[in-house]
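Here the complex is missing one protein chain, while the rest keep their positions.
Just so it is clear, A, B and C label the chains in written order, and each chain counts residues from 1 on its own.
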Amino acid sequence: MVVVLRRDATPEQLEAVVDRLHRLGFAVHVSRGTERTIVGAIGDRRPEHIPQLEAMPGVERVVPILRPFKLASREFRPEPSLVEVGGDGVPPVVVGGSRVVVVAGPCAVESERQIDEVARAVKESGASILRAGAYKPRTSPYSFQGLEREGLELLAEVRRRVQIPVVTEVLNPRDVEVVAEHADMLQIGARNMQNFALLREVGRSDRPVLLKRGMAATVEEWLMAAEYVLSAGNSRVVLCERGIRTFETATRNTLDLSAVAVVHELSHLPVLVDPSHGTGRAAYVAPMARAAVAAGADGIMVEVHPSPDEALSDGPQQLTPEAFAQMVESLRPIAAALGRFV
Amino acid sequence: MVVVLRRDATPEQLEAVVDRLHRLGFAVHVSRGTERTIVGAIGDRRPEHIPQLEAMPGVERVVPILRPFKLASREFRPEPSLVEVGGDGVPPVVVGGSRVVVVAGPCAVESERQIDEVARAVKESGASILRAGAYKPRTSPYSFQGLEREGLELLAEVRRRVQIPVVTEVLNPRDVEVVAEHADMLQIGARNMQNFALLREVGRSDRPVLLKRGMAATVEEWLMAAEYVLSAGNSRVVLCERGIRTFETATRNTLDLSAVAVVHELSHLPVLVDPSHGTGRAAYVAPMARAAVAAGADGIMVEVHPSPDEALSDGPQQLTPEAFAQMVESLRPIAAALGRFV
Amino acid sequence: MVVVLRRDATPEQLEAVVDRLHRLGFAVHVSRGTERTIVGAIGDRRPEHIPQLEAMPGVERVVPILRPFKLASREFRPEPSLVEVGGDGVPPVVVGGSRVVVVAGPCAVESERQIDEVARAVKESGASILRAGAYKPRTSPYSFQGLEREGLELLAEVRRRVQIPVVTEVLNPRDVEVVAEHADMLQIGARNMQNFALLREVGRSDRPVLLKRGMAATVEEWLMAAEYVLSAGNSRVVLCERGIRTFETATRNTLDLSAVAVVHELSHLPVLVDPSHGTGRAAYVAPMARAAVAAGADGIMVEVHPSPDEALSDGPQQLTPEAFAQMVESLRPIAAALGRFV
Partner (left out) sequence: MVVVLRRDATPEQLEAVVDRLHRLGFAVHVSRGTERTIVGAIGDRRPEHIPQLEAMPGVERVVPILRPFKLASREFRPEPSLVEVGGDGVPPVVVGGSRVVVVAGPCAVESERQIDEVARAVKESGASILRAGAYKPRTSPYSFQGLEREGLELLAEVRRRVQIPVVTEVLNPRDVEVVAEHADMLQIGARNMQNFALLREVGRSDRPVLLKRGMAATVEEWLMAAEYVLSAGNSRVVLCERGIRTFETATRNTLDLSAVAVVHELSHLPVLVDPSHGTGRAAYVAPMARAAVAAGADGIMVEVHPSPDEALSDGPQQLTPEAFAQMVESLRPIAAALGRFV
């Protein structure tokens, strides 16, 4: 790292910084410019070093040189990670390879009939993973909160019957075990991206994890959240961009597709894109799904409901099964243009 | 609510909307303008109605008229809520009255000596609640995560010894009970503002709750998070503005002091301001603490550490006990100007 | 529009609102709910009506029903606008039709040799409009500000010699005439999107206008800026999304590709995407250009420089001519998948 001193830093303050760095085990090089003195420090940085040094008298700021994530970085693992989802009685699917994976299903499990109908429809149209919420994080305590345990059981049944792996969200560290028993993949929602108790718990699970980006999270913070899961021993993490919060109100969130390119540069982890939450409007889902595939996403995650205007949540952004089927068809030539397939 | 139809909506689509509203029990009034038809609906709206109606063919958007929070609203309770913290062996303090409450302490409990020294110093300078983290939410899994259970015990001891109530953060629903046994007030951190499992759990506790605003949360979403706690049965909620995430990089966050005025208009709940996290720089803490008091905040929450450059977290934003004492003095005439006292 | 009264509004305040609306010529309908009274007003709204009504005692807020733009709206003109650029001695190109238009060139005109080399290269690779700045808006007064008049002349020469239409930015209302004499299309940069003096001046020109989105502009404000140009008499406006400002720092801006779908829904104007400014990194330009085409953009605008590391501005985001040629090839199958061509 590089410690930049204030212009008015005294020689004693410089000496104190150099001493501290030596005691912490860094090799130190001091460069004196006409306006600022900077101190380069080479060695093994711990996270607390930067704030401690910044709190020293005479220090203006500390510039880290290395990224803070390790296991999630391309440098740790130069080739892309392949994450297998499913198996164990249902057909497995690999995320991160040449297949552009389609994850689809309703916002929430509402009934046996609803989830069965959607599961069959999306599988037939090309989806290889079923999504649906049993535990729903809702802004209002008065909104439908999901069928919870019953929803998990409905998911497990439709999984076997329709033969499709299932991803569903877990909200509470206490529920990780039961969700892992019923589903193939554990979803961490955007609101819980920095719920570190939950990240550590899914890090101890043997299920792959779908980690959505927080609404106000930088890509670096997102990869640090992945680092929590990876460092707890679970190497099967798939990221999912779902829109960030900006001043724009025409869309529910602003889908940051450049995050796909940034993640692929910095990390070996696969990354999906969710245009349903990213835009919040059914009419924008298909063009943004196409854009996501063209941007290099390893898959998309889309909400599908047989009757969006009767959905218990997120109606305006859910596609009908027919619209979904058309959208999937439109992705195929784009994937082909990139040497991939849907 | 008001349902705005698309310009090209058909008479059948209008009829379907009116039918649906009637079936949901609303009184309906249709207004036909030259460019748009709008449908006013008077009655008891449930949260799912808006997305369902927006998903209907021919509907452009639905405009809610009433705010979604109830128990947190000024309309539910016109006079300000007073929340008592402490008692039970330590001096109680009331938040929300004419006293501007000062909450202070280190970012994290690090040792018996450190917490004892800070507790005595801040109490002597005018703080009436001690803050310190035993469980720390950290962006990196490699950062100091707090002394956890041991930290809680150190807090409980210093609480009795120094005779000051304690607020500390809880991260995991499983820990709510043990934290409530050791501390007077449960803090929900910014990253967990929409951790609904945790909100419900503290809603079942008998301890007052300090609810920090999420980094990307609107005031309305923040009040909805309070509504989770209130609707679970715990009426003692104190809000805390701690900065929101914007494009500005000169400060760690952007402290939104206008949120104090907005909260006071919409809600009866008291609101504190945390200029330490809000700015991230010790040099900015005192001016922003003064501004918070002038804006009408019911208190401030400030980080104090005996040696900020040795702190295991958040060094650059922690004040020394001396700087803290000076800052508190500077708040007194400002509080007096508003008819309050520190 | 709909006027929502405060819960505590008095009958006199309601009457005053109704009177005012009648005097302004609106048909009025009052709906009394249990918690709020709302007043629907049908008629011809002028922009000042909303703030005036919101300033009346007893009024909580006013909800506009219609969008504020007219000439830019799909309702004014349901079919997409085609904007011709060029002619007048160079081959014309139509923006907004089935061709996905490629606009390319260096950030700034630096020398005759540089602009000639780039113009020939990008034309050969498939660009049909040359971009290059003669007047450069720079954050620092000490940065290269463009060759100004000399740059315009170099552009006019290369335009004729290489036979390619030219777009270049105009910063000052005083320069609109001279820029219009030398170039085929006038660019309004992001920083000037709400420079209304400049918008009105280009609205009086007979050249087509390329209107970039402001860094903090909503799509609605962007279309209102277009409305300035259209209402001044110039109907040839092409929009260009170039990234908005968010908290993310991994990219220079956040490219908002969903804006393409939003613009196409609300307006008849064509919309380009600039992934060079949108990302700020050459490595991200090609994937985001592909994503833009897949999202339905009517064209892309890309920076190309023979030696990016010697460029006088914006080096890190400029492509070499070779990288540009490869990128254009990669766009062709994606455009074809959407029934268009590059």
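Criterion: a contact is a pair of C-beta atoms (placed from the backbone, for glycine too) under 8 Å apart; a residue touches a chain by one contact, two chains touch by 3 or more.
Keep in mind it's a predicted model, so treat the numbers as computed, not measured.
The chain that is not displayed touches the following shown chains in the complete assembly: A, B, C.
The chain omitted from view is touched by exactly one of C:Pro51, C:Pro78 or C:Gly339, namely C:Pro51. Residue in contact with the omitted chain (choice from C:Arg32, C:Arg113 or C:Arg174): C:Arg174.
Only one of C:Gly43, C:Pro80, C:Gly315 or C:Pro333 touches the absent chain when the whole complex is considered: C:Gly315. Residue B:Ile334 is the one among B:Leu24, B:Ala232 or B:Ile334 that touches the chain not shown. Contact with the chain not shown here comes from a single listed residue; of C:Pro68, C:Gly97 or C:Pro333, that residue is C:Pro68. Panel shows chain A; residues 2, 4, 7, 29, 31-36, 38, 40, 42-43, 63, 65-66, 75, 245-247, 249 of it touch the chain omitted from the view. Hidden from this view is one chain, which touches chain C at 46-48, 51-56, 68, 137-145, 171-174, 191-192, 194-197, 200, 214-216, 221, 224, 227-228, 231-232, 245, 282, 308-316, 318. Mapped onto chain B, the interface with the missing chain covers residues 216, 218-220, 244, 246-251, 254-262, 265, 278-279, 283-284, 287-288, 290-296, 330, 333-334, 336-338.
The rule we apply is simple: only the chains that are shown with their structure count from here on.
With centres taken as mean CA coordinates, the chain nearest to the overall protein centre is A.
One finds 26 Å separating the Cα centroids of chain A and chain B. Between the CA-based centres of chain A and chain C the separation comes to 31 Å, rounded to the whole angstrom. Chain B has residues 245 in contact with two or more other chains.
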